[in-house]
Structure formats: structure tokens, C-alpha cells
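Left out: one protein chain. Kept in place: all the others.
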Amino acid sequence: MVKVEFLGPIGKSPVEVDASTLSELAEILKKDPEVAQWLEQSAVAVNDTMVESLDVKLKCGDKVSLLPPVCGG
Amino acid sequence: MVKVEFLGPIGKSPVEVDASTLSELAEILKKDPEVAQWLEQSAVAVNDTMVESLDVKLKCGDKVSLLPPVCGG
Amino acid sequence: MVLIYNGPIDVQSLLSSWYSAEHNRNYGAMVTFVGTVREEAGIEALSFDIYRPLLDKWFEGWKRRLEKEGALLAMAHSEGDVPVHTSSFACAIFSPKRRIALEMLDAFVEDFKANAPIWKYDVINGKRIYAKERSTPMAGSGLLAKD
Partner (left out) sequence: MVLIYNGPIDVQSLLSSWYSAEHNRNYGAMVTFVGTVREEAGIEALSFDIYRPLLDKWFEGWKRRLEKEGALLAMAHSEGDVPVHTSSFACAIFSPKRRIALEMLDAFVEDFKANAPIWKYDVINGKRIYAKERSTPMAGSGLLAKD
């Protein structure tokens, strides 16, 4: 199982999901309307490292973070 | 008479000079070897306003300042 | 590591402590940036969420980049509510010569705005409203929306 965190304004509690790649995770998240609307604008980190490819492999215990648009300062 | 000030490292006391234009003043200052060496590198202010033309008229009581290369900070 | 304040930054003591820690280490230039909450559009405060693990990673990357130029970077940010006219962000760069400090301050602050994992909310009548229009998608956004 992979832990998915929804950061900042997404405002949803973390979920545990069964997925072995980011591609698979994407398919699962697209089915949740509360989350789906954020996917277009969100960046992704796996174990606190930013990733830019759907081919990234996931293993049990990994943490995936969804990062919506930011504005510090 | 015009008062001429030599600022910063020129280190010369002010002098009173009889000149009615900056051109005339330049001819006088070129004859003072202590000052002449600074002329190439110095900017000029008349009554605390920077000037860029030798045609500037001078009248009695005017203050001319010679400003050698600067380095603040 | 980024210094995190719960609420507004005490700017006066922060800048003092940065200066006093570094002025005798032979840096010729210190530049600082301080961001203060403006009174506009009826807000009482701004409020911030921070994802600390990634903020620290992003910051350490910048710190190393500046170290290669012989420069030192420090940063503080607020979490939670920051009332109007108080400050939520401060940074300082120390470098031997001025050029690096001036250029890097600009580059760092702009990248901070675009890529630091911090989320901003307007606080109006005690309610926290995501500042969506002023927010920027981070580099690589939309990955999970691809077909």
C-alpha cells in the first residue's frame, strides 16, 4: 500500500492506495471527484522528491504528495 | 572672484580665482602641477550642481568643486 | 533549514541576529528581503500552510548553489495567520562582493514565489480562503492528469 497526502488547500485526509506505478495511482485518483479537479494543477512528490514521469515505480510504504499551486511570501 | 574647492584625495585647500567661464578657470588650473594631474579624472560642480560644458559662466561668489574618482560603500 | 515562525516574524530581532552572526566572517555585502502583509481587499490577515520536508529540500538546494559562489543564504517564513502589516517572509544573502548578492536575491525570491511548497489563504471575517488566483502551479504540475 502507498500513502497519498493531499497538501494545502486540497484539504483531504491522507489515503492508503494499492498502486505499483504513478500511472496506476493516477487512474485511481481520477475517479475521486474531490481530487480529480486538482490533478491538472498539482505537482507530485514521491518520498519528498519531486517527480516528472508517470513511469515512477511505487513500493509498499512509499509516500506520494500532491502539491497544488503555491504562493509563499 | 570664484572659490575653487578640491575634494577628497586632492587634498588642497580652497583657492580664490579670477575667472568668468569654466574655460578660463581650466586654463588657470592647468598651470598648477598639484592640480593639473587630477583634471583628466575629475568631474566638476558649480554651486553644487554637476556641469558638463566649459561654456558655463561664472560670477563673483560662485563655488566650483573638483570631484576626483569616487568609491562609496 | 528554514526558520519557521508560528504567526508573524519578529523581523527586527531576526535581521539583527543574522547580521550579528555573519558581519565578522568577511562577507562584504548583506542583502535582505522582507515580505509584509498588505491591507487590501478587506483581508484581516494572510494564513499559510507549509510542507516542511520539501521546503527544506528546496531551500538546501539554493543554499548549496549559493555556497558555490562563496555566499550564504538564510530564510524564515510564517505558518498560520499573519495579520495585516506584519511580516511572513524574510531572507538574507551574505557574499564577499555585492554583485552575487544582488543577483541571487532577485533569483531566489522569484523562485521562492514559483516553487516553494507554501500555500496562501486570505483571512476575511475569520474565514480562510485559498488565494487561488495569486498561486502558481509548481514545475511539473499536471503529471497525474495525463492520459
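Per-chain residue numbering starts at 1, and chain names A, B and C are given in the order in which the chains are listed.
The criterion applied here is as follows: contacts are C-beta pairs under 8 Å (C-beta built on N, C-alpha and C of every residue); 3 or more make two chains touch, one makes a residue touch a chain.
Fair warning: this is a prediction, and the values are worked out from it, not measured in the lab.
Taking every chain of the complex into account, the chain not shown here touches B, C. Although one chain is not drawn, its touching partners on subunit B can still be listed: residues 7-9, 22, 25-26, 29-30, 39-45, 48-54, 65-73.
Summarising the interface, subunit C meets the missing chain with residues 11-12, 15-16, 19-20, 23-24, 26-40, 85-87, 96, 98, 101-103, 105-106, 109, 113.
Keep in mind that, in the parts below, only the chains that are shown with their structure count from here on.
Centres computed as Cα averages put subunit B at a distance of 49 Å from subunit C. Separating the centre of subunit A from that of subunit C, both taken as means of CA atoms, is a distance of 25 Å. Listed for subunit A are no residues, as none touches two or more other chains.
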